[in-house]
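Okay, so here's the structure we're looking at.
The complex appears here minus one protein chain, its other protein chains still in place.
For reference, chains read A, B and C in written order, and residue numbers begin at 1 within each chain.
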Amino acid sequence: MNSPGVTIDRDVKTDELVINMGPQHPSTHGVLRVILKTDGEICLDAQPEIGYLHRCAEKIAENLVYGQFVPYTDRMDYVSGMGCNLGYCLAVEQIAGIQAPLRAEYLRIIVTELNRIASHLLAFGTYGIDTGAITPFLYGFREREMILDLLEMLCGARLTYSYIRIGGVDGDVPPGFIDKLREFIDIFPGKIREYNKLLTFNHIFMKRTTGIGVLSPETAIAYGVTGPNLRGSGVRRDVRRDEPYSVYPKLEFDVPVGTTQHGGPLGDAWNRYYIRMKELEESTKILKQCVEQMPQGPIMAEKVGRVKPPAKTEGYMRSENARGELGFYVVSDGTMQPVRVKVRAPSFSNISVLPEIVRGQMLADVVAIIGSLDIVLGEIDR
Amino acid sequence: MNELANFLPTVLSRSGLTVPSALIPVLAMFLCASIMAAFMGLSAAVLVWAERKLAGHFQCRLGPVYVGGKFGWLQSIADGIKLLLKEDIIPDQADRPLFRLAPYPVVIGVLLAFIAVPFSEKLMVTDFNIGVFFILAVLTVEVFGVILAGWASNNKWALLGAMRAAVQMVSYEIPMGLAILPVVVMAQSLSLKTIVAAQSGGALHWFVFQPPFFMAVSFLIFFIAGLASLKRAPFDLPEAESELTAGFHTEYSGMRFSFFFMAEYAGMLLVSAVASALYLGGWHGILPGQESVWWFLAKTGFLIFVMIWIRWTLPRLRIDQIVYVGWKVLTPFVLACVVGQSLWATLR
Amino acid sequence: MSPSAFASSGKPAAESAKSNFGEKIIDIQAVSSDVVLKIQPAAWKEIHAFLKSEGFDMLVSISAVDWIKENIMWIVSHLSDTNKQRRISVKTDVPRDAARVDSLASLWRAADWHERECFDLSGVSFAGHPDLRRILCPDDWEGHALRKDYKAPDFYHGIQNNVNLIDLDNRPPIPEIV
Partner (left out) sequence: MGVEKIAFYILSALTLGGGVAILFSVRLMRSVVYLLVSLFGVAGLFILMGADFLAALQVLIYVGGITVLLVFGLMLTGPSQFQNQEENRLKAITSGVCSVAIAIVLLLIVRKTQWPTGGVAASETAGGIGRLLLTQNVFAFEIASVLLLVVLVGVALFMRLARSNRS
């Protein structure tokens, strides 16, 4: 069997086949195109081609006032739009000197963590599909539905929320929201155990994902890989814990990192997947604390009005989105429109490491590796 | 079929038709073939519905609910009509004659195999004295159709799917064939009718429950290899939709696509039917003396349920793992079973 | 949002860079999030190499800011230290019509794609980059979108891009699909 570290010997010399995987392919998770060079079933090289979803959102930002760009951010990482909203709003608040009230900060963390769970559930489900198990997807969507219902109660939207605004959030919680959230927090740990039973520790699944796409910590850092992918390689880095923002300093949670307990090396596809499963638990923990700690009070900073940061101010805001370190670099020239908004999308760096880790793997592993990186093309292409 | 041939003249004379006596066997053949084809189509339709319904319930949803009342049981008919009415697209660069030809071996292979399936003591097309062997042989024709489809599509994904199908078939034909041998040793015959007849007298006489349980192991191996030869999950690599888009039938649409689909479901029925005839006592009931076609169908249905259950639970294997399992796990085990059973049969 | 406690974490490294490189470092600024080393464009690569040896092992992003009135472009990189949780930023001014610095691709593999993106959208060229071509836009796209004087093309391969150009009364007939 193709165990890690063993080079595959090719006894029969056969023709190399160049295959165009995508942009329309069921498991490229969007309009990613990968040019594969294969020898039979073995993948010799893979070059990702991106840009099929490019909208030049950064140019759009330069032509809008600060507040108007918020809806564009949740069309970047459309799977966890709240995280993008939060990152952008924090970046603008940082250079404009706005402080959101405490209740708003808690609400922000509640919605981003809910959205992180929803995003990881999608990653879990689609990873199941990538490896050939369809049922986990629907199990994951069952709970994702609850989260989307919760978020819909808050802001009326289920995918592109624009709930977080510069200086606070859009609206306070509707009646019944906290109860439904508590109910979700109560039932969710049991569901995570169910997922683990169904997929994570399934023998075939582990055989399929253990030891493939091994990403060493050095390579991961060199390529700027962040988020669960980096933590899967054993690097304990999480912006929420390392450089905490918002109310994260007041919250207690673990940062899970990759293990070798499953019998595979650090940084393989299974580890990357399993980090997400562990983070589901951590996010639930955070949600629980937030619900308990959330104070009463206003949800919007006073006198935000027209956001007009001073001229030539700049700020780079790092936040931990579901896929990794999301950076917003905002530069102001003293007008109501930013002169530059640079989005540092985590998936952009995460997918760039693909050629490095698929060489010599089987064709089926390419799919499993792309799935384990959990990319969102909306944010890669922006 | 012979009964049918004997029966036909009386029917024909009653209806007032005169047919030359030389044509009567031919007519009987045609009748038989059309009955089998209709049965296969119908069972495929039922199985498609059952699979969708079961998959729905496995996945916390309802499955088809609208077409044909509460349970959506007309769903597969609607699907069939949709597939019939769809445009039959042939890619520009495809090898057109082969592309058109490819679905037929697939269907014919499965259909031919049904000839030897004993539904009950009376209800079978013909009792081949090499029944089991015949089924194995014609099933390989199906794989050739699959390979042809993949090659003729002139699509790289389809080609990869076809290659996987070839590899899988070569690896699993051997354990599947060998798994039958312990049964043949016990029943002293290759005829499915004789094999089933040898298991009469209640559940304890079914081959799967016979000590020293070599046949139980070979039943498992037969079932696994059968899943692999049907290209069902977790062995659905030739059509792995998340890897090869749709594998060998990527380029097929409409009626030609539905042939592949039909063959898969008919194949499920076939493998389950053969397994229940070989190991689970065929038409014999749990208690001695119970004999009915319904027993046979119930056992077959249960095995089909298990197949569906497996498909909607397990992830897919990888090609090297499939080959590994086929050659290094199943083949040695089944060889041990054959040797063990033969020794048991001679020493007893 | 209070300024992050980590905003000044790059200060010691910046000071040591200043003592090492002297004139090549024009200024050490402190912005709301980072310590920014303002440097000469010619020293772009060696200062990054120095910072990498100081422990800033992750290149987070490379971006360019177009200041059309001043006729300059900023090229800004953000670095972080995954072990000690430090962050630092490096900035340099280059003239708009000769926006060019050395490539960092030999220091960080991440620079490959980030520089391609910067080249694609802002038109900055990176000397020594192994494969400097467009990454988000098609290869035959004209212009660099994030330049302030960029005009979107009216046509791209016959596809009308400018809404104002479409004559709504005399639109060409939609070709029939055979």
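Throughout what follows, a residue touches a chain if its C-beta (ideal position, glycine included) is under 8 Å from a C-beta of that chain, and two chains touch if they have at least 3 such contacts.
Note that this is a predicted model, so its numbers are computed, not measured.
Residue A:40 is the one among A:40, A:71 or A:171 that touches the chain not shown. Only one residue from B:170, B:198, B:255 or B:293 touches the chain missing from this view: B:170.
Contact with the undisplayed chain is limited, among B:83, B:124, B:138 or B:280, to B:138. Across B:147, B:187, B:266 or B:337, the single residue that touches the chain missing here is B:147. Checked against the hidden chain, the listed residues B:95, B:291 or B:320 yield one contact partner: B:95. Annotation for chain B: contacts to the undisplayed chain at residues 22, 25-26, 95, 97-98, 101, 128-130, 133-134, 136-138, 140-141, 143-144, 147-148, 151-152, 159, 162-163, 166-167, 169-170, 173, 190.
By definition in this document, only the chains that are shown with their structure count from here on.
For this pair, chain B with chain C, the centres built from the Cα atoms lie 61 Å apart. Centre-to-centre spacing of chain A and chain B amounts to 44 Å, using the average Cα coordinate of each chain. Interface residues of chain A, counted against chain B in their complex, comprise 1-2, 17, 19-20, 25-27, 40-41, 128-135, 138-139, 142, 198-199, 202, 204-205, 207-208, 362-365, 367. Those residues of chain C that touch chain A in the complex are listed here as 1-4, 6, 31-34, 36, 57-61, 63, 65-67, 74, 76, 78, 80, 82, 85, 87, 89, 108-110, 112-114, 117, 121, 134-138, 145-146, 148, 150. Partner chain C is touched in their complex by these residues of chain A: 50-51, 54, 56, 58-59, 62, 90, 93-95, 98-100, 219, 221-224, 235, 237, 242-243, 245-246, 313-318, 325, 327, 329, 331, 333, 339-340, 342, 344, 348-349, 352-353, 356, 381-382.
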